[in-house]
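Note that one protein chain is taken out, while the other chains of the complex remain in position.
Then we have chain A:
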Amino acid sequence: MKTKLLAALMTVSLATPAFADLSGKLVLYTSQPNADAQQTVDAFKAKHPGLEIEWVRDGTSKVMAKLQAEFAAGDPQPDLLLIADTVTMESLKKEGRLLAHEGADVSAYDPAIMDKDRTYFSTKLITTGIVYNTGASMVPASYKDLLKPEAKDSFAMPSPLTSGAATIHMVSVTSNPDLGWAFYEGLAEQGALAQGGNGGVYKAVAGGEKLYGFLVDFMAIRGAAEGAPVAFVFPEEGVSAVTEPVAILKTAKNVEAAKAFVDFLISEEGQALAASQGYLPAHPGVPAPKGFPARDKIKLLNFDPAAALEGDAANKMKFEEIFGG
C-alpha cells in the first residue's frame, strides 16, 4: 500500500516537470521602459509559449494610482508588479496585498535587498545620478555644481509624483547632512523643471532643451552608447539606488505562471538579460554591462526605507510646495 502511494506520487511529480507547460493569461504592471518590458516578456514567453502575457507600463506612482483605482473597483487586473522601489512594495505588503513565494531561490543574493518573507524580490540595481548634454560648458562632478550659474534654467529632474526612483532619490539626497532640503530649494531657485518621469528628463537633455538632469543610470549610459549627445556622472557624494522589485499580488489569477515569472527574473539567465539591456544586475555573479564602473566603485547615499515609508506623504507635500507640483 505504502509503495503504491509512493509510486503514485512519483508518477505525479514526474508528470509535472520543473517547467510545466503554463497556460492562460498573465497580467503584468511595470515601470520598466516599453522596449525592455517587451523584451523581458518575450524572453519569458519563449519558455512558455502557451501563456498569453499582457502588460502595462507607466511611472511607478501612476501604476500605483491605477492599481488603487482597481482595488477600489474590487477587481485588480495584474498578477504581477515589477516597479521601481521596495518602499512601495513594503507598503503593499503591510496592506496584505502581496503573496509570498516561499519556493523562490534567493541564495545567491545579498539578503539586504530581498524581503525575508519572500513577498518581493529585487531584480536589479538602478542608480540615480546626474546626466548632462555633451554640448554643456560645465561638467558637474558633485551635486552642488548644479547650483552654479552655468546650470541656471537648464536643469530638469523627474518628479516623485510620477517616478518611484525620483522619490528614493529625493529622500536620499535630502537626508544627506551636506545637502538636505536646502539643496532642493536651491535647485528650485535655479529654475529647475521638476515634472514628469525619467523619460521626460532624458528627452529634454538629449534634445538639448536642458543641459543637466537627475536621471537613472541606464537611460543615459544606453543613450550615450547609441550616439545621443549625453553622458552620465556618478556624483562624488554618491548615488541613490532602487532595486526594481517584482511581486505577486494575493489576487493573482494565474499564480503558477506568476511564480515562474519571478523565478525567471531572479535566475542567472534573467539577470543576464537585464545586464544585456544595460542594467546593473542584482545577482552578484552576473557581470555589469559596458559603460558602468566596477560595482565596488559605486558609492551609495545612505537610505532608510522605514523612515522613507513613514515620511512619504510629508516628503511629497514638501516637494510640491517647493516646486509647485
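In this text, a contact is a pair of C-beta atoms (placed from the backbone, for glycine too) under 8 Å apart; a residue touches a chain by one contact, two chains touch by 3 or more; residues count from 1.
Throughout what follows, contacts and distances are computed from a predicted model.
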| item | value |
| --- | --- |
| Among "ABC transporter permease subunit", "Siroheme decarboxylase NirG subunit", "biotin carboxylase" or "Phenylacetate-coenzyme A ligase", the UniProt name of the subunit that does not appear here | "ABC transporter permease subunit" |
| Absent-chain contact - pick from A:A43, A:A228, A:V255 or A:L309 | A:A228 |
| Sole residue of A:V27, A:V173 or A:I221 that reaches the chain not shown, by the stated touch rule | A:V27 |
| Option from A:S23, A:N176 or A:Q195 whose C-beta touches the chain left out | A:Q195 |
| Touching the absent chain when the full complex is considered, from A:N133, A:S172 or A:N254 | A:N133 |
| Interface with the unshown chain - residue positions in chain A | 27, 29, 33-35, 38, 41-42, 54-59, 61-62, 64-70, 72-75, 77-78, 133, 135-136, 153-154, 161-162, 193, 195-204, 206-211, 219, 223, 226-230, 324-325 |
